[in-house]
Structure formats: structure tokens, C-alpha cells
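Have a look at the structure below, then the notes.
Removed from the display is one protein chain of the complex; every other protein chain stays in position.
Right, chain A next:
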């Protein structure tokens, strides 16, 4: 029927994906292509207005010249039952849409024909009644089966489609590894579920090839009509409509995209991050079901490759997709939590802070996640930035019950130990930090060591064994402690006395005050909250 259709049905599991937007799915990682798709005019509302706020008329007027594609017009009118019964003359784009919905390649076993017909009817009637029949981008409209599945996924009433791996519950479980500091990837590695995939390497392979397959199909789909050309075609239709004079009738009701969040239709797992400068295009936004698969993929890639710039980029685009679709649920929380942990591990405080800001708001909405872990991070972070009013706010934000929970209690103890100058307790707490808090504590442990040294130098006379410094300030070894002192030009304060090194506190005087003041003056600015 439609010449541009792939002759071979795509392998099962990729159902609705292949059809539209295919030229853009090739590889999501070449910037040129992303830019290409951005250059495409935003299809939905603008051309509908006779008076334009921004430069879109140029697109409209250009279209007749640039449209070289004779193959766009489908050969036969839609025989499909639903819309044909009506007296109205349906525009070409709608008929194409209906046809596309019933293409065998797009059919989905889990969605019955009745459901699809009902959905189609609903969609098209709404478009007609709403007056945006001619202005909407039918190319980018999700197919009825996709919409139905998206609805199901959203309401969680039905099990998610088989392709979606269920969210890894292991992210919270305590690590079996006894290493002092956890890695964000450890969090998944250590429990049963993660162990399962390790033993059963097949599953991983499956998934990887699965995604590769899918991209391949997308590549193979014929390119007789590019998305851009379709767009041009549509613009021309609109333009003709305008000359017929009935155009203004479609102006009044506001066009649908601005009515609410977009519903994404993009089926590619990976997507490069690009800052939005215009309303998002549904075909370039991944719906939640796809994003869930993306998250699984990214978790694996992170474990295997540890390529932070890639992971960060991918997480940013995921966050963007979630935001533009207004998805705020436990999955959203999970995405932000994982990104925050990875950013923390890599010391990317800018991204970490962005995630934390979001998480705070999400937890406040009562969405489940790991609020204890992340509230504790907040406190540690504010200790690092020495932001007392924010610390005060963080305290105000805690309930009595939360204060008793281990991560938060730990962070509060750290805070009070430092407030009271109790370096002894502080370094014991440092050694026993839950979750990934040690990454945060690492940021200020150096300056606290200097502060403690200042204390020791003034209080102890005439000297103390170096071992005492090592233990009190929690250095890994005497050598580390000595190195720390040497790093701050304290070589004259170390003395070898019959095989034991002593630290001449009595002679130190104000020696460490300068470095201490300097260390406390330096507070990070990047994305600070």
C-alpha cells in the first residue's frame, strides 16, 4: 500500500518502532544527525497561525520548491473501516495514519483489534472536534497500539511489555563487599539479581544484540521518503488549505502540543543530550517504557565501560525526556538517584547537585525512593560547602524518625562532631560511612585533618608519637601521616627517636594555621546549592 514501508516485517519485539522517523534512528550518536532533526521545523502548531511569531512562514513558503518527492502520495485511499464510514473527507495524513496502524508489521499481539479501533476513533474524533485535524503531525502521532501500551505501562495495571527488564531492586541493598567505599556500580553488583545476570551471561547478550538488531532494522527501512520530505508535503497541504479560505477555522482552539506534556514515540534506546530550544518533537522523545530499557542498558554499560562522559550525557537526555513528558514517579526517582550516585563517584558536583535538587522535590511529593540515603548526602554536602543556612534548612526538613535512621544519624553525628571540634569522633565516623557518603567526606577530610593538627599542635607538649597522629586522624599508615605533614612543609617537626618517629607538637606553633585557613576558604562554586 504505502511504498515506503519495509517489505519484511521486523522481528518480533520491535513492534511499532520501525515505521516512522526511521532515517533518524540510524545511530543516535552522530551529532550531525541530531542537528538535522533539530533543523526540521516544529511540525504542529506554528503554520496554523496566519500571523507568525517566529520565522516558520519561511518553511511554508519554501515547501513547494523543495518538495521533490512524487512518491509521497499513497497509491490507494484507505479502505480501513472506521473513518471511512463517516461523511467527512479525511485528509491524506489521517488516512495514512490509519493504514499504518493496521500494517501487519505494526500489529501487536497484546492489543486487540477492538481496542485499537476504539483508540483510533477516539484519537481522530478528538482531533476533528478539537479542530487540529489539519495541524497535527500525523506522521509523529503514536500508533493506537503504542498509545494503549503506553497507558498500560503508565498505570502499571498490566505487566510491562516483555522487552522491559524490571527495575533492578538491588540498588538499595547493602553491599556484600567490605571495601570502605562503595562504588555506584557495586550497588547493583553485589546482590542476587545482579549475580544472576553474571552467571547467566546469555541474558546480557540477548539484550545487547536485541538493541543492535533493532537499530539495524531501522537502518534498513527504505528511504524513499524522508521524514523531512513528508514534512514538506504536509506543509504544502496546509498551505493549500489556507488558500481555500477555511483555514482560519482551525485557529481558535489551542493546538494540542501546548495543552500538555508530549507523549514520546521514539524507540531508540540511546540518545545524545541536546539542550532544548523549542518544544520537543514526540518522535524524538522516548516514552517511559523505552526509557526503562535505556536505564538497564546504561547500568550495564556503566559497569562494563565506566565511561563517565558517555553515561552523563545519556542520563541527561533521559532526564530531559522524563521532564518534557512530565513523568514523575518512582522510575524518575530511580533515574535521578542513579545519576546522582554516578556523578558523586566521579566527583561531578554540578550534575550531582542538579539531581539532588530534583530528588528533594520528588521525595517531597511522596514518591518512593531512597530519601534517607540522599538526605544524608545533602547534609554531608552542606558540611563540605560550610553552608550553614542550607544545613539549617536540611535539619528542618528531617522528621524525628528520620533522624534515627542510620545514614542520616551518621551525617548528623558528623555534623555535630565537627561543630564541636571533636575530631576524634569525626574520624571514627569517617571510617564507618554508610552508602557512598565517603565520596563526599573525602572532599573535606583534608581540611579537617589540618584543623585537627592545629588543635593537636597547640594542646600537646612536648611531642606525640607519629602513630598517635595516624590513629587519631585516620591515616592509612604512618607513612601516609608523615607524607601529609611533609606535604605541608612540616619536615622539621618529625624526629626519629630510637626507631619511633615522633611529631614535635611543641615546636609547631602556628605552622598549620595558614594551610588550615586556606583549606577552609576554598569552597566549591560549581552548581552549588
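In this section, contacts are C-beta pairs under 8 Å (C-beta built on N, C-alpha and C of every residue); 3 or more make two chains touch, one makes a residue touch a chain; residues count from 1.
Keep this in mind: contacts and distances are computed from a predicted model.
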Name under which UniProt lists the unshown chain, selected from "Protein CSN12 homolog", "ER membrane protein complex subunit 2", "M-phase phosphoprotein 6" or "Translocation protein S66": "Protein CSN12 homolog"
Of A:421, A:446 or A:514, the one touching the omitted chain in the full complex: A:421
Contact residue for the chain not shown (choose from A:143, A:456, A:485 or A:501): A:456
Contact partner of the left-out chain, one of A:101, A:267, A:314 or A:358: A:358
Footprint left on chain A by the chain that the document does not show: 257-261, 273, 275-280, 316, 319-320, 323-324, 326, 328, 354, 357-358, 360-361, 364, 388-389, 391-393, 395-396, 416, 419-425, 454-456, 458-462, 464, 468, 471-472, 506
